[in-house]
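Read the structure below first, then the notes.
Removed: one protein chain of the complex. Kept in place: all other protein chains.
So, subunit A:
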Amino acid sequence: MNKIIRKIQLSDDVFQMEIEAPLIAEERKAGQFIILIVSEEFGERIPLTIAGADEEKGTITIIFQAVGDSTKELGKKSEGDYIDSLLGPLGKATHIVKYDKPVVCVGGGIGVAPLRPIVEAFKKAGNEVISIIGARNKDLLILEDEIRAYSDEVIICTDDGSYGRKDLVTAPLKEICESRDPAEVVAIGPPVMMKFCALTTKPYKVKTTVSLNTIMIDGTGMCGGCRVTVGDETKFVCVDGPEFDGHLVDFDNMINRLNTYKHQEEEHNCRIGLDSKGGEK
């Protein structure tokens, strides 16, 4: 049982929670994730990246979007409530190096959350960090101040131009690849965004790291549900990742596998939350 210490609503359906988990706070490193179950009896195991931690307070921070049944249930929890199960830190930590050339950190939507500790770690290692963060519109942009705190330069993109540049994140990324010769690009966000970031950097041969969030059950390698094709090999996101060379990931296969239960979930959703006449409650 892990207590929710603080809850902040970042946008319509995005929440930030600080949760008591002293051992995870002590051990975790940038790039790692946890798996939680909101209520154990029939709950689902949900993997979520650790967006930050306070070792002294013994807490970790998660940021999530209430999209499915389980994340919606999590979003309804309040400060002082408990989460039944929390396991972590899982996955390999981000490989942080000091480069002579800039590091570009690209975050899209909710992907800015896992990006934040990576930006911090690269900065603390003495790198020049350029961050590109994007969202569909201004209201959906999260963690701008936190990203600014550890970036030498921040470029903001929105799809509708309501804030920053009216562009996809790949546009400034391309410009930087052309003009600044970055040492490494880290891109985290929706799978399609990561795919196109990797395609953008490929002609410039810039090392590109992506963080994959696939379907997972145990998060310890046991189930193999998270497997992805990387190069010619099958890798398990939970133990081999979550970060991989974006130029080698088969994103189309990964996106397909993410949709494994889409049809069933739609079926499921259309019953739950509807009243007997089929209207929304």
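Keep this in mind: a contact is a pair of C-beta atoms (placed from the backbone, for glycine too) under 8 Å apart; a residue touches a chain by one contact, two chains touch by 3 or more; residues count from 1.
Everything below uses one rule, namely that contacts and distances are computed from a predicted model.
The chain not displayed here is annotated in its UniProt record as "Glutamate synthase (NADPH/NADH) small chain", chosen from "Formylglycine-generating enzyme family protein", "Ion-translocating oxidoreductase complex subunit D", "Glutamate synthase (NADPH/NADH) small chain" or "Acyl-CoA dehydrogenase". Checked against the hidden chain, the listed residues A:13, A:44, A:81 or A:153 yield one contact partner: A:44. Of the candidate positions A:16, A:49 or A:70, contact with the unshown chain belongs to A:70.
The chain not displayed touches subunit A at residues 23-24, 27, 37, 40-45, 69-70, 84-90, 217-218, 220-225, 227-229, 234, 236, 239, 250, 252-253, 256-257, 259-261, 264-265, 268.
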